[in-house]
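Yeah, one chain of the complex is gone here, protein chain that is, but the others are all in their spots.
Right after this comes chain A.
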Amino acid sequence: MGLLNFTRDPVPEAVSGDMHNLNQLSAQQFSALTEVLFRFLTEPKEVERFLTQLSDFATMNKISLGPLKNIVKSILLVPNGALKRNLSSEQVRADFIALGLSEEKASYFAEQWKVNSPTLTRLAVGQTLMINQLIDMEWKFGVTAGSSELEKVGSIFLQLKLVIKKGSQTENIYIELTLPQFYSFLHEMERVKTSLESFS
C-alpha cells in the first residue's frame, strides 16, 4: 500500500478485509450505507439514531451487525482523517482505492464527501478550542432611585450578566456599567465587528 493522504500511521490490518466485504455490496446497498454514514457525520450527536439505522440496514440486507460495525469503523477512518487534513475529494477517492475499495464505490464516496464537506468543515471549526467562550448575555437597566447616602438619586445603571463557558461548566459574571461606559463599550464592539468582517 502506498502513502495515504488521510493518515501517516499504519492502517489496522482488518481494513483491507473490510474493504473487500464492502466491494461485495451492490451499488444500491453501498449508496444506502453511505447515506447513513454521512447523516451521522453531519450530526455526530445522533448516536442512537445512527446505531438504529445501522441495525436496520443489517437486517434488511441480511448482514450480521457485528461485522457491519467493523466495516463502518474502517470506512470512518478516512473521512475523519480527511477532515483534519483538509483533503480534496480526489485525495479521498485515491485513499479508498489504495485501501482496496473498488473504483466505482470510491468515486461515489468521494462525491458524497465533496457534497458534505462544507457542513463537516463548519462542524470541525465549531469544535475548535475557545477560551472562556461567551455563550449568553442578559441585561437590564433602570434608575437608581435612592441610596443610604442620597435620598434622591435618579441615575441610570446598566447591569449585564455574561454567561461564560469555563471548561465544561458555565460561570455567570455580573457587571454594572454607567451610561458613558455603555456607549464606549458599544462603540468598541462596533469596531470589533468591523475588524472581524474585514477578515472574513
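Just so we're on the same page, a residue touches a chain if its C-beta (ideal position, glycine included) is under 8 Å from a C-beta of that chain, and two chains touch if they have at least 3 such contacts; residues count from 1.
Note that contacts and distances are computed from a predicted model.
Not every chain of the complex appears here, and the one that does not is recorded in UniProt as "COMD9 protein", selected from "COMD9 protein", "Tax1-binding protein 3", "Ciliary neurotrophic factor" or "Fructose-bisphosphate aldolase". Contact with the omitted chain, checked across A:Q24, A:S55, A:T119 or A:Q159, is made by A:Q159.
Contact with the chain that does not appear here is found for just one residue of A:S64, A:Q127 or A:Q169, A:Q127.
Only one of A:V11, A:L83 or A:I97 touches the absent chain when the whole complex is considered: A:L83. The chain not displayed touches chain A at residues 83-86, 121, 124-125, 127-135, 137, 139, 141, 144, 147-153, 155-159, 162, 164, 173-177, 179, 181-183, 185-186, 188-190, 192-193, 195-197, 199-200.
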